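Yeah, one chain of the complex is gone here, protein chain that is, but the others are all in their spots.
Every chain is named by a letter (A and B) in the order it is written, and numbering of its residues begins at 1.
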Amino acid sequence: MSNKIIQWIDHRFPFTSFVKHELTGYPTPRNLSYWWNFGFLAGFVLVLQVATGIFLAMHYKADVALSFDSIQHIMRDVNYGWLLRFMHSTGASAFFLVIYIHMARTLYYGSYRAPRELMWWTGQGLLLLLMATAFMGYLLPWGQMSFWGATVITNLFRATPFIGEQVVIWLRGDYTVGDATLTRFFALHYLFPFLIIGAVLVHLVALHTVKSSNPSGIDLAAKDNIPFHPYFTIKDFYGLGIFLIVYCIFVFFLPNSLIEPANNIPANPMLTPNHIVPEWYFLPFYAILRSVPNMVGGVVAMGLSVMMFAFMPFLDRSRIPGGAHYRPIFRLQFYLFLLDMLVLGYIGYIPPTSQSILIGQVATLCYFGSFFLVPFVSKAEERWLIKRGLPPDVQALIAGESREKSQSPLRRRSGDKK
Amino acid sequence: MKKFIVLLMLCCTPSALWAEEAKLETVQVETSVAAIERGAETLMINCHSCHSLKYIKYRDLANFGMDKKKIEDWRGDQPLDAPLSSQMSEDAAVQSFGVVPPDLSLMTKAREGGASYVYSYLLGYYSTPDGVTGNHIYPATKMPDILGSSGVTEPAAREELQKKAHDIVSFLAWAADPHEQERHRLGYYVIGYLFILTLLLYFVKNQVWSKLK
Partner (left out) sequence: MADSDTLGDSNRRNFLLKMTSAVGGAGAAAACFPFVASMNPSSDVLAKATTEFDLTGMNPGDMRTVAWQGKPVFVLRRTPEEIKAMEASDGGPDPEPDQKRVKKPEWLVVVGVCTHMGCVPNKEGPGWTCHCHGSQYDDSGRVVRGPAPKNLEVPPYHFVTADKIVIGEA
């Protein structure tokens, strides 16, 4: 019976062929490691946030006189309201954790390189949309940290040349962060996730055009691909199980660890808390902002620090395929970069002292330095590695690639059978 | 924890001569109905005259299982649905203390150190020889030494005071998060279920991948 229905649909819509081509039969490299689970996890957390968000929105009131109380209403009176709220607040942190690991995987394995530049750039766009969504969402509880965090960050737009002051007022809808700001941030916070869903679909179309990279960085022959179902469907579900355990430990036992105590105090425009600090996922960029003594310089540095990732396909000039697998110096650079991010995160968290500011400035220089060094180090490393001797398959690939480039620059590489 | 001590010490610098280094006494709140009810009673006697708990209604106390008769006494002719509001008006409070006593519904969540902070604060009063009373934990406080902790040094009396403060803080911790026990209970079931499911998924994953040559 169900076969008849599916046949009826197939006459009118490419249902079965789509499912076979893009889902069940979709060719995937057999050697993908667990680091490739995180894209799926990001999609799952997106669904989780949208679902909890919509049900929270059934009870939340976006009005300065009512919002803090409505959150308490959700926490205390709404059936399982406390669960929805904690799932949503923990989910935001989970989203960034998964995305940062996903980005780290891409950097480490060189998955941003040709022909996957558009994947990297759509991903960059997704990161910006996510950061904007999280920032606006954080104002909604209307706690002390919500209010003052929004005040500080909207103030930054003053750095816009000539019209800075007007931009800030336009953004807020008022001279200070107030009711107008709260209402519009709620409207936009509800909207942006759907823009994210659209951008994810674009991201996936790009993926299905160039197919996944793999840990070796060398595209495999067609015979070394396996169908996505059942191998990677089950692997994704298993990874999801592990993720959910960690997620639920936070939701059920440690939810308050991710909520700043000051945000349990209703916003007071007359009193700034001693210690304004953004959520953990913004800390490194916050540290970079504070490292530059000039206000405009700080804003530019912070903006650039997020956008720098986009340049990686151009900065990385090595012809050694993939990422860190065959490139020990690139690997070292990667780990040092991670360490630098952690240092920046810590500096962003603690209250600024002259010592911490200095460390932050050094870390900021290292941050940008890592990117600026890539073009030179990648080429030098390539020369060194070729001299030292590369594994034969890598050599063959480099030779093949330079041959291909001279013959037909637009032809896709092996293993990319459609 | 260390980070917080440093922060706290920075907050303490503009304080009176007699202020010592602020150290928090860690306390484990009690979660039994009896302990929380004792805390509610102590709070109604000592704190309720000035402090409100606007997110707690009398019916929340009833639903939690506190003694119905006590709740009737506390609420007087207010309906069961009424919140625990303070008996002192805001104007009178500002006149007496210079500031409105903060609402206590979320106090244990609104301070770094949580319940331990509030506990240490209640017991952290001291008095100087000239008769000035201060608080080690929050030197800028306008709250008088309601429990009388500055005057109590004798061990037995001190212990009784600590028990009182402990009860109050247990109640406040419940008030800040009334669903905590339910959340923990559900958490054990959910994570237990997830362990089983993940284990099953692990076996299926191995079974599927074993088919690969």
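We adopt the following convention: a contact is a pair of C-beta atoms (placed from the backbone, for glycine too) under 8 Å apart; a residue touches a chain by one contact, two chains touch by 3 or more.
For clarity, every value in this text was computed on a predicted model and none was experimentally measured.
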{"item": "Listed residues A:Val19, A:Leu32, A:Ala51 or A:Val152, member touching the removed chain", "value": "A:Ala51"}
{"item": "Contact with the hidden chain (one of A:Pro29, A:Gly81, A:Pro266 or A:Gly360)", "value": "A:Gly81"}
{"item": "Of A:Gly164, A:Pro227 or A:Gly303, the one touching the omitted chain in the full complex", "value": "A:Pro227"}
{"item": "Positions on chain A contacted by the hidden chain, ascending", "value": "25, 51, 55, 58-59, 73, 76-81, 83-84, 226-227, 230-231, 237"}
{"item": "Sites on chain B contacted by the missing partner chain, in the whole complex", "value": "57, 59, 63, 79-81, 193-194, 196-197, 200-201, 203-204, 207, 211-212"}
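The working rule: only the chains that are shown with their structure count from here on.
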{"item": "Between chain A and chain B, centroid-to-centroid distance (C-alpha), Å", "value": "37"}
{"item": "Partner chain B, residues of chain A touching it in the complex", "value": "30, 69, 72, 75-76, 82-83, 86, 226, 230-231, 234-235, 237-238, 241-242, 244-245, 248-249, 251-253, 255-256, 259, 261-262, 264-265, 274-275, 350-351"}
{"item": "Residue ranges of chain B in contact with chain A within the complex", "value": "3, 7, 10-11, 55, 60, 105-106, 109-112, 114, 176-179, 183-184, 186-187, 190-191, 194-195, 197-198, 201-202, 204-205, 208-209, 212"}
